[in-house]
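To start, I am sharing the structure in question, which I have written as structure tokens.
Every protein chain of the complex appears in place save one, which is left out.
On to chain A.
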Amino acid sequence: MNDTRTTDGETTERNLVETINRTLADEMRNDASVRLMGYDIGPIGGVYRTTEGLYDEFGGDRVIDTPLSENGLLGTAVGMAMRGERIVPEIQFMGFFYPAFGQFMYTLVKMHERSGGAFDVPMTVRMVCGGGIKASEYHSESTETFLVHTPGVRVVYPSGPREAKGLLAASIRHDDPVVFMEHKKLYRTHREPVPEEEYTLPLDEARIARTGEDLTLISWGAMVRHAETAADRVDADVEIIDLRTLSPLDIETVLESVKKTGRCVVFHEARRTLGLGAELTAVINEYAFDRLHAPVQRATGYDVHFPGNQIEEAYLPDPERAQYAIEAVMNYEF
């Protein structure tokens, strides 16, 4: 998928919920094989209202409420995808995804490969993730590492409405299975101009959100806006990479940037141990070691279960944590 945006098109201020909703509707109008499946996505319009109005427009055969079983949902969706339907299942909370790990591992990521390419699984799993809305335990998870560790699936993670529109359209149209991460904190907290035209964005290219010379700050999802805030506050010229796609990783963009700046901080909401920051740090160590002026630092969540409402802010990475990491790396001396 290419970046098909035109530069001078009309835009409207929208949040992520509206953008997801409108993009789903566009794709369903474009292609009769696109069907949504999940819980509470029908008449109620989704617990976050991302599917509001779609049941009325497209009916119960295209917007399908299912029994309450993540594994049954995913397994049924894979079977439909094997038969040429373009299924978009919604996992209402990433913390409840784990019962579906069987179908994820056995069929969703494997069917294409073990059939020698004979079977496609063209589905886009909308995975609602992330913390920061006082949603309580099991409702705030960022365990994308489980997905990224597994070959055979793209993992796409928009940082805001404008990116989400092109990435979601591209994901639905793509013949590879995709997990499309939607951070629920982004749903309503931020509006930005979103082009009215339909467009796709590539599913393997990071975005340089800001260019800079002193330090590369790698981030994705809800952390990108915190990264921008941190970059505004520090006394350094920070380059921000919004990864957009976590699998496959855009290593070229990462290495090119780090070789230029010589310093790097990876900034993610997920736990630290074997979080994607570990992989990025390893790759930078392997291929840009002699360009580094300082060790790579990781500003992340802690290695704990996501805490309760009263203390979740202390867990969540914020601009201040990113700022500390940037300052530490900038002040490092061999």
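The definition used in the following text is that contacts are C-beta pairs under 8 Å (C-beta built on N, C-alpha and C of every residue); 3 or more make two chains touch, one makes a residue touch a chain; residues count from 1.
Throughout what follows, contacts and distances are computed from a predicted model.
Protein name for the hidden chain, per its UniProt entry and selected from "ABC-2 type transport system permease protein", "Na+/H+ antiporter NhaC-like protein", "Phosphoribosylformylglycinamidine synthase subunit PurQ" or "2-oxo acid dehydrogenase": "2-oxo acid dehydrogenase". Among A:Glu52, A:Glu85, A:Glu137 or A:Glu327, only A:Glu85 touches the chain that is left out of the view. Listed residues A:Leu215, A:Ala288 or A:Ala325: the one in touch with the omitted chain is A:Ala288.
When you scan A:Gly9, A:Pro193 or A:Pro248 for touch with the missing chain, the hit is A:Pro248. Summarising the interface, chain A meets the missing chain with residues 35, 61, 66-67, 69, 71-72, 74-85, 99, 102-103, 106-107, 111-119, 151-154, 174-176, 204, 248-252, 255, 283, 286-290.
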